[in-house]
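Shown here: the complex without one of its protein chains, the others still in place.
By letter and in written order, the chains are A, B and C; residue numbering begins at 1 in each of them.
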Amino acid sequence: MPAFILAEKYVKSRAPKVARPFEGLKLTACLHISKETSVLVNSLRDLGFEITLAAANPLSSQAEITAFLLSRGVVVLGRKGETTDEYQKDILRAARASPDLIIDDGGELHFAYASSGGQTCFGGTDETTTGTTRLRAMDLAGKLRYPVIPVNEAPTKHIFDNKYGTGQSSVDGLIRATGILVAGKTAVLAGYGWVGQGVAMRLRGMGAKIIVTEVNPVRALEAHLDGFAVLPMKEAVAVADIVLTCTGQTNVLSAAIFGHLKDGAIIGNLGHFDVEIDVKKLFDMGTRIEQMRPNVAKIELNGQPKKSVLLLCQGRVINLAAAEGHPPEIMQLSFANQLLSIHYLVVHRKELTRNKTKLLSFPAEIDSLVADLALKGFNLKIDRLSSIQSRYAHSA
Amino acid sequence: MPAFILAEKYVKSRAPKVARPFEGLKLTACLHISKETSVLVNSLRDLGFEITLAAANPLSSQAEITAFLLSRGVVVLGRKGETTDEYQKDILRAARASPDLIIDDGGELHFAYASSGGQTCFGGTDETTTGTTRLRAMDLAGKLRYPVIPVNEAPTKHIFDNKYGTGQSSVDGLIRATGILVAGKTAVLAGYGWVGQGVAMRLRGMGAKIIVTEVNPVRALEAHLDGFAVLPMKEAVAVADIVLTCTGQTNVLSAAIFGHLKDGAIIGNLGHFDVEIDVKKLFDMGTRIEQMRPNVAKIELNGQPKKSVLLLCQGRVINLAAAEGHPPEIMQLSFANQLLSIHYLVVHRKELTRNKTKLLSFPAEIDSLVADLALKGFNLKIDRLSSIQSRYAHSA
Amino acid sequence: MPAFILAEKYVKSRAPKVARPFEGLKLTACLHISKETSVLVNSLRDLGFEITLAAANPLSSQAEITAFLLSRGVVVLGRKGETTDEYQKDILRAARASPDLIIDDGGELHFAYASSGGQTCFGGTDETTTGTTRLRAMDLAGKLRYPVIPVNEAPTKHIFDNKYGTGQSSVDGLIRATGILVAGKTAVLAGYGWVGQGVAMRLRGMGAKIIVTEVNPVRALEAHLDGFAVLPMKEAVAVADIVLTCTGQTNVLSAAIFGHLKDGAIIGNLGHFDVEIDVKKLFDMGTRIEQMRPNVAKIELNGQPKKSVLLLCQGRVINLAAAEGHPPEIMQLSFANQLLSIHYLVVHRKELTRNKTKLLSFPAEIDSLVADLALKGFNLKIDRLSSIQSRYAHSA
Partner (left out) sequence: MPAFILAEKYVKSRAPKVARPFEGLKLTACLHISKETSVLVNSLRDLGFEITLAAANPLSSQAEITAFLLSRGVVVLGRKGETTDEYQKDILRAARASPDLIIDDGGELHFAYASSGGQTCFGGTDETTTGTTRLRAMDLAGKLRYPVIPVNEAPTKHIFDNKYGTGQSSVDGLIRATGILVAGKTAVLAGYGWVGQGVAMRLRGMGAKIIVTEVNPVRALEAHLDGFAVLPMKEAVAVADIVLTCTGQTNVLSAAIFGHLKDGAIIGNLGHFDVEIDVKKLFDMGTRIEQMRPNVAKIELNGQPKKSVLLLCQGRVINLAAAEGHPPEIMQLSFANQLLSIHYLVVHRKELTRNKTKLLSFPAEIDSLVADLALKGFNLKIDRLSSIQSRYAHSA
C-alpha cells in the first residue's frame, strides 16, 4: 500500500472519533496543478480542510485536474494563458483567503501573505530549496510570523527524491532520448551530491564507466573511494561519450568547455534549473543544427576537425523532459511528508508559537514516521530497541 | 565509427583494385524488411550484388524501406496484406532466382531452394536458432548442397545480443511499460543463460534484488556464486514483485504458477517466442481485465484473498514491444557478422566445397574480426602477442 | 604522497620564516602508544612542541615505540603492567604538566585537567565518540574552560574510517579468520550506519547476498532502496550464513537470538566495543567449545537438532582482531585531522576565547583542507567555482 495512503490513515487514526480531523480549518496552497499534487490536495480536502489553490505555474495546469478539484469543492485560482500580472493577483487573492495554514512551492505565497498583513495563519510548509532560502531571509528580517516546515529538508524527501528517484529516471531519460547502449560508454557526472551519487550508481549498474567532476574536495574524495574516476572538467570531457550536469550551479558546461568535448558527445542536464549548460551560447556557436530525435539536437561546431555535440532536451532536466520524472514510489514519500507536516503544525500548534525561529528544522519524528509508513507500504518489518538498548543509548 | 561501416571498408580493402567486389554475383535473401536490415541489403548492393529480397514477414514490412530498396535496384517480393499462399509463392520465386548466395532468417529459403532443385548457389547464411536447427536436419539428410554459416552462433552475435543488448533493453522496456521504481523490488529471472545473466546484471545495477530460477544445475550454481538468490519457481514467485522469463522454453509461467504470485506482481517475457507465459490460460482465469497503461494489462484472479497480476506486452518480448529492441551498437555487430560471413563464403569458395559437413561451425576468424572492428569503432586499442609469446602458446 | 605528510608541509608553509612553528608551546597527550600514533607525536615534536605523553592503555604500549619517543625528547608516562592506581596517577601527572594544548582519547585527560584546576591550557582535541559525549557534559556543566575540537566528528575522519576503512578491513578480517568463500553466502548486517553501509557494499562486491537489520526506519529504507533485503533480526538470522553486528549498541545478538541461528552460522562484531554480542551468555549456553582456527570458536548449542555457532574473535572487533585495522590511506586522514585541528587551535587562539560553547563543531575548513590534501596525495585534481558560479551560489 502506498506510503501516502498510509499517511492519510495515520492522520485519521490520531483522531479516531472525528470524521474529518481538519474540519473547520482553512488551507491555502500554491502548487503545480498536476495529477500528482491533486492526490495531496484531494486528501487534505477529504480530511476536512476548506481549500484555496493557486496554480504555481498556470502554464502547466492540467484542465481535467482543475475540473476534478473544482468538483471536490476546492477553490482553484489561475487559468492557462493568464498574464504574469493576473498570476500575481491570483497569488494575492489566495493570500487574502484568511488561511489557517499555507502550503507553498517557492515562497511566493508566504511572501504575499506577509505583505498582505494577514493575521490568521498559524503554520505553513514549503517544498523547494528556493522557498526555504527565501523564508530564511524573511525569518531573519522578522517578517515570518508563524512556524514553517521546510519539507525539502526531510531526508526522506530530498535524499530519496534525488538519489533514488533522479538516479533511475535520469538513466531512463537518457536511454529514451538517445536509444544508445550505455554499456562501455564513458559518462561524466558534474557534481557528486545526492543526484550525482544516485546517477553514478545507476549508470555504473548499466555498464558505464563514470568520471566525477567536483568543486568540493570531500565529495571528490568520496567519489574516488566509491571507485569512480575524478578529474577536472576539461580533462574529463575530452574522453567522455556522455556528460551530465547535476551541480545546482550555473554555467557548468560553458563555451570554455564545449571546445574540449569529443565529436559526438552527448550532453544533458539533471539539475533542477536549466542553467547548468549554456545552451544559448552553444546554439550561437553551432554552424548547423539538426533535430535527430525528439529530445536530441545535433549541433555542429566549427574547429579542426569539425565536430558535433548532441544536446538533450534543450538543457532542461532530462528525467522530466524525456522520461516520466520520479517514479510513484518516490512521489508518495514527498506527499506523505507534506501531509504529515501539516498534521504536525495542527497538533503542535500551541508549543510552536513559543519558537523564536519561525523557519523550523525539519522535525525528525515526521521523517522517521514517513520512513516507517514507507516500510509498511513495502511490507517490510524492522526491529525496535530493547529496553536494555534504550538504557544503553541514554547512558553513553 | 560503427562496426558495420568498418566491415564494409574491410571488404573493400581486401580487393582494393575492384570498385565493387561482389559484382557479377546474385544474392537472394529472406529478411524482415526494416530500417535495420535495409542497411545490410543496401551495403551488399553497393558492394556489387544483384539482389532479390523476399520479406520474411510481409506484415511487418515498412513501405518506405521497400521503396528505398526498389530505388536502389533491389528486387523486392512480397507486399503487406498478402495471403500465406502468396507468401509461399514469393519465397519460391526468390529461390528460383538462380542465386549464387542465400541469406536466410529461419531456413525457409534454404529449404525452398533445395526443393526447387537449384544448382547455382555456392554458399549461404542463416541468422536464427530455428534456421540453424532446420539446416542441421537438412544437412544430416544430405539435402544441403552448399556451405552455410550459422550467424547466430557467432559469439559476437549471440553473446552480445543477449547479454548486453537484451540486458539493457529489457530494463528499459520494463520501466517504460510500468513506470515503477526498480530499486528495492524483488525480481525473479526464469533462466540464467546469456539473457538472464545480462538482465540480472542490469536489474541489480538499478537496485533490484534478484532471484534466479533454473533447471540447469551448473547455471544455478553460477547464479548462486554471482550473488543471486536461487529458488524453485513456486517459492520464488511467492516473494516476487516482478517475474521475467528468459528460458527459451514453453509454459514457464503456467496455471500452476499463477496462483502463487503475489498480489500486484508484474510478469513479462524476455524470450524470443511468446510461449513462456501461458497468456491464454491467464486471460481465461481472469475475472476482470483492465488495460492500465499501453503495455500493462491488469488481470484479476479469483481466490482468497483476491489478487491481480500485471501482464506486460501480452507476453511478447518486452524489449521489442515496450522499448526499441537492441541498441544500434549491438545491431552493428550482427550486420558485420552477416556481411563478413558472405565475404568469407565468396573468398573461401573453393576450399569450402571440400567440406563434408555443409552446416559450418561459425568461423572463429570472422568473430575475431568483428570484435576487432567493433573495438576500432569504439577507438579502443589492444595488444598483440609478442613473438616470444606466440612460441610459448604453441609449445604448451 | 601521504595526506599526513602534506598536512605537515601545510603547517610549515603557514609560517615559512619559522623553523618550528609550535616552538615554546607545551602539549600533553593521552594516546595509545603504537606505531601509528608515534607518527603524529613525532611530527608534533618536530614542529616544536614540548610533549608529555600518557599511555591511553599501558597494556597495549609498544616498548620500541616508547623508546623511540623518549629518544626524541618526549616525556612518556606509564609502563606495561602498571596498576590502575598507577595509571590514574600518570594521567594526573600529565594533567599537571602545565599544557598549552591537550590531545585526548576518551576525555579522561581533559577531565583530570579540569579537576586539577589547571589554568594554562587554551585548546584541545579528542578523537573518540566517548570523549565527545563526556566533554559535552562537562561543557554544559560549565567545567570546560577552553575550546575543544571533536576530531571524530570530521566527516573525513568518521565517514572515511567507517565506510571505507572498516568496509574493507572487515571483509579482510572475515576471510582471514575463516577462510570461507564469500560468494553465495547470505550475510546479515545489524546496522546500516556508515560501517554497515561500507561493509554491505564490500561484501556484495565479493558476491554475498546482504540482509540488513535496523531499528532506524530511515536507514532501513535506504538499505531497501540500495537493493539489500531488510528483515527483523529473528527472521534474518534464520537464513544467514554470516551475521555481523555494527550498531554501536549492546546485546544485539543475545540469548533470544542465538536459538534462531542456522547450524554453522558465523557470527562476529564490527562495532567499537565488544558488547554487541552477548559472548558470556553464548559460552554459558555452549555444551562444547572448540577453537577451530585462531579466531574461530565453535560453540555447540543444545536443541533439537543440535547445532553449532562459529564465533569470531571472541566478539571483539574483527578488523582489528583478525586483520590489520584501517589501511594506511585511511589512518593518514585521521592524523591529518588531528594535526590540523591543533594548528587551528593555535592560529585561532584569540577568536576562539570568545566562544561560549567550548565544545566546538568540527570546523568545515579543516575537513575541506584534509580532503584537499588527500586528493593531492592521490594526484587528483578537481575544479574550482568560477566567479560567475560564486556569485550564483551567493545569490540563491
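Couple of notes before you dig in:
Here, a contact is a pair of C-beta atoms (placed from the backbone, for glycine too) under 8 Å apart; a residue touches a chain by one contact, two chains touch by 3 or more.
Just so you know, these numbers come straight off a predicted model, no measurement behind them.
Among the displayed chains, contact with the absent chain in the complete complex occurs for A, B, C. Screening B:I91, B:L135, B:I180 or B:M233 for touch with the missing chain picks out B:M233.
Among C:T28, C:N152 or C:Q168, only C:Q168 touches the chain that is left out of the view. When the full complex is taken into account, the listed residue touching the unshown chain is B:I159, out of B:I159, B:A238, B:L301 or B:L320. By the touch definition given at the top, chain A reaches the unshown chain through residues 181, 183-184, 204, 207-209, 224-229. One chain is missing from the display, and on chain C it is touched by residues 164-165, 167-168, 171-172, 175-176, 179-184, 201-202, 204-207, 324, 327-330, 378.
One chain of the complex is left out; on chain B, the residues touching it are 129-130, 133, 155-156, 159-160, 163-164, 213-218, 220-222, 224-225, 230-233, 235, 249-252, 254, 275, 367-368, 371-372, 374-375, 378, 380-386, 388-389, 392-393, 396.
Just so it is clear, only the chains that are shown with their structure count from here on.
Interface of chain A with chain C: the two copies contact each other largely through the same residue positions, with over half of all numbers used appearing on both sides.
Chain B and chain C, compared by their mean Cα positions, are separated by 54 Å. Computed centre separation for the pair chain A/chain B is 41 angstrom, with centres defined by C-alpha atoms.
Each chain gets one centre point, the mean of its Cα atoms, and the points for chain A and chain C are 36 Å apart. Each of residues 224-225 in chain C touches at least two other chains.
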